[in-house]
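Here it is: the structure, laid out below.
All protein chains of the complex are present and in place, except for one that has been dropped.
== subunit A ==
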């Protein structure tokens, strides 16, 4: 049979056809009569409505346009072009309705027909797209970095130059006072550089997308308190009033990032206000709270209003008179606000002042995270803040007892002997209780309590602790009207006795 040419051709034909069927890409062979002569298996799988053998190309093109399988902008135009392009060499990428990308490549055949290949290039296209996006981002970052470094370079050079001169002069300076002044100036220069590097780092992290907001609910009052501590001295130095109108209510945002926004606002307000007040307050706007920083400073010109949020932007007059501002604060504000999706606004009148504001969503008070998570007796224990005078001559015992009492929130004034205790009392240390060891070097605890009460001029509640469990000793202490605990002192027993002496004197008999 192998020698029969006709049979061989048939076998070959069947083999070729079976092979074509196994190709991963769809293949369509159109005859010179513009009808489909052959379509392989992949063609049938890659199109919802594949052409049937014998179907006219023009009909197939119309059918495809009507099926909406390909995302076509102008289906009629597309059909006309396809019909006109029959037999021409071309390659087009189509996006299919389900999102995949198909590359359709056609080539003319020698007999006047054409062969068309349908390839799924979705993965290749996605990779290309990702690569292009990465390249664009890299170029943009590179450009931003270059611009940034040029500007930073300029601002960093200035304090560095001063620092070099100051160090040089300082090395030769004999006068102590002048040296001190120079050292102060050096520390200012170093601080400026530190600020700048810190800001650069923040912006770098923001650009790199490394800062992920962690949204929680909290009370703004905590944040205002921190800002007040941070800026009080700066404001005082300039003779400005810095006021915080503590708001009620809960906000839901990233606490640390909001603090950075507000601290930049307040720092700016103090920097650009010569006389008057910087006021931080809030207004409720529906489900949002607008936090405003109001100053009586020089204000921002209309034309500068947008640009103040740019990197290293400083108004022209500022460049002349101010050297301390970095021009990065508001840029950081803008980036952080964009990250948090909090609207930032600026209202200003030149010569009258500015109001910078950021709006944050209100939160649920039940979800508010307070300082209460760290549960501790030093905050709200029954003895929190109670002053106690401890007289104990053994150093180790005095230290361990002090630690125990401090853990309970007690303000401990410790003395090693009567003289030290009396001196503390005479110096004005006022206590609500005395805890005295019995066997002090030259005196008994009972005598020390008596002496201290004389100095205080009051029957201050007191207790004795003793390692001496001799019944005669215990009886003598009780006779003096003082409750006694035997060492080693059990913390719960000490606690009960202290509670009774302080709060329920009727129950204060010595448990031993």
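Everything that follows uses one rule, which is that contacts are C-beta pairs under 8 Å (C-beta built on N, C-alpha and C of every residue); 3 or more make two chains touch, one makes a residue touch a chain; residues count from 1.
By definition in this document, contacts and distances are computed from a predicted model.
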Chain excluded from display, named as in UniProt, from "ABC transporter substrate-binding protein", "RNA polymerase sigma factor", "Zn-ribbon domain-containing OB-fold protein" or "Imidazole glycerol phosphate synthase subunit HisF": "ABC transporter substrate-binding protein"
Options A:343, A:370, A:387 or A:481, residue touching the unrepresented chain: A:370
Residue of A:119, A:219 or A:263 touching the missing chain in the full complex: A:219
On subunit A, residues whose C-beta touches the chain left out of the figure: 219, 221-222, 246-250, 364-368, 370-373, 375-377, 379-382, 384, 407-408, 490-493, 495-496, 499, 503-504, 506, 511
